[in-house]
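Only a single protein chain was left out; the remaining protein chains are all shown in position.
Let's look at chain A:
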Amino acid sequence: MHPTTLMYTSSLLLMFAVLLYPLLVTFTSLPLNNDWAASHAKTAVKSAFLISLAPLSLFLSTGMEAVTSSWTWMVTTTLDITLSFKFDHYSIIFIPIALYVTWSILEFATWYMHSDPLMNRFFKYLLTFLVAMLILVSANNLFQLFIGWEGVGIMSFLLIGWWHGRADANTAALQAVLYNRVGDIGLILGMAWLATNVNSWDIQQMFILSKDLDMTLPLLGLILAATGKSAQFGLHPWLPAAMEGPTPVSALLHSSTMVVAGIFLLIRMSPLMENNQTALTLCLCLGALTTMFTATCALTQNDIKKIVAFSTSSQLGLMMVTIGLNQPQLAFLHICTHAFFKAMLFLCSGSVIHSLNDEQDIRKMGGLHHLAPFTSSCLTVGSLALTGTPFLAGFFSKDAIIEALNTSHVNAWALTLTLIATSFTAIYSLRVIFFVTMGTPRFLPLSPINENNSAVINPLKRLAWGSIFGGLLVMLNINLFKTPVLTMPTELKLAALAVSVLGLLTALELATLTSKQFKVTPLRTPHHFSTSLGFVPAIIHRQVPQLSLLLGQKIASQMVDQTWLEKTGPKAIANATTPLASATSNMQQGLIKTYLTLFLMTLVLVTLISAT
């Protein structure tokens, strides 16, 4: 085997071994020591991150990609499935970033979940999730990807419903599973179509064999899968509801890793989508609608985690727009930079929440700039990176996307929505910073504000370094596949910055209005639309179950019980013949004498007639 491939494969194997060892230890019946979480789980992830830097550096210096196919899982006459791993540009860069973010989150979780008696189980779930995510990212065939896909879905369910005594948490976990299931239908549709038409689930074989086929149907299936997993419009309500889980879960699953699985799938399958204009336009419009809608919803939320969740949803919409522009690599870039600052925003929220004694409403925070300076600085850095401040992490990906959007033949409506959503990003980011860090405190005086724990500071510091330099580092070391358009009018070049600054100024103006009564009778309709999340959950979560239950009742009690089993089935014969039998027996009076007399009369008549 070529030494580079050997290095890639052995590093991945070592990573899996290092990550699975703590999990396997828990399956033996030995009791875990108290700091198993900190000593074993976090150390495993840290070591896995350091191991993953080896293939990364090898890739950056040689640019060599590899595919490894090992154990043959099943061989049928038409389909082979082997265990195969793909070490390409996407997986080699994503895996170290995911492990870095996970390391920071696990260290934070040792502080955040400190008082939870089941903390070891929590870490076990997080590690299982991480292993499933790595399987998904490094998969070279759709079957292995599906294993990872389902794995992250199930772990998401278990982790969202962590505090399962709370009814809202159970509902949210159920929502996550149901919406992801609808997306899974699309993925299975795509897989089935590919298995029957292209006869393979290997990525390389699919790309070659599908050159002349009309790929609209499987691509629609894959887009549905991404809609479900990455919370695009239509299947989006689960993501804000998933904030019922603990903050480390929100930081890991619902900002950096799991929700990007759908976008990652589309990035992997992007060669199939290049020539299909329908799929590209669908991605574009869906992404634009998502980013606009969720940014609108984020403007009036009061729960800090919900604002960050809607921000995640908005950025996922932006990634979908990028895929619709046929720029998968820019979408991948945005995934990588987004992981840093979004995880940091969630960790800052977690620190703030714990510091204010589990207060999540931003209307009851304030003045943390002086009381928790490090956390509020990280919050500010993360928000600046999110809005695309020049030369922070988010700028390289977001600005590149907006430039590509401006200089391509694209749907004008999608373009408008994306630009408006970008300005909304600035507005709600400023809202968070204004309510949390600025002004005077609005919480109770005896709050356990504490930033002295290194388990809080170090992860925030690491992610802050990532948010500042991450974009630059990734951008310097990769080669862009598609040549970006480098000449454009000045207005287009500055468009992203201009709309963000516009949003910022608007938000500052709105923030100063909070202490004045601007209008005596305010217009409440847009506010209600935004706060009720566009009424989508209220309508869909009631109508659909009601219709299903009505249909079920009609089928079960009316169609089956009343009709098939009573009217037209076994009881049909009884119901039909009983009236006949009773009518017949009612007609017979039992007058034997009369009957016999008539018989006699007839016979006498016959005899007399024939005798003459």
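Here is the rule we use: a contact is a pair of C-beta atoms (placed from the backbone, for glycine too) under 8 Å apart; a residue touches a chain by one contact, two chains touch by 3 or more; residues count from 1.
Note that in this section contacts and distances are computed from a predicted model.
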Name under which UniProt lists the unshown chain, selected from "Aspartate aminotransferase", "rRNA 2'-O-methyltransferase fibrillarin", "NADH-ubiquinone oxidoreductase chain 4L" or "histidine kinase": "NADH-ubiquinone oxidoreductase chain 4L"
Chain not shown: contacting residue from A:N33, A:N199 or A:T607: A:T607
Missing-chain contacts mapped onto chain A: 589-591, 593, 596-597, 599-600, 603-604, 607, 610-611
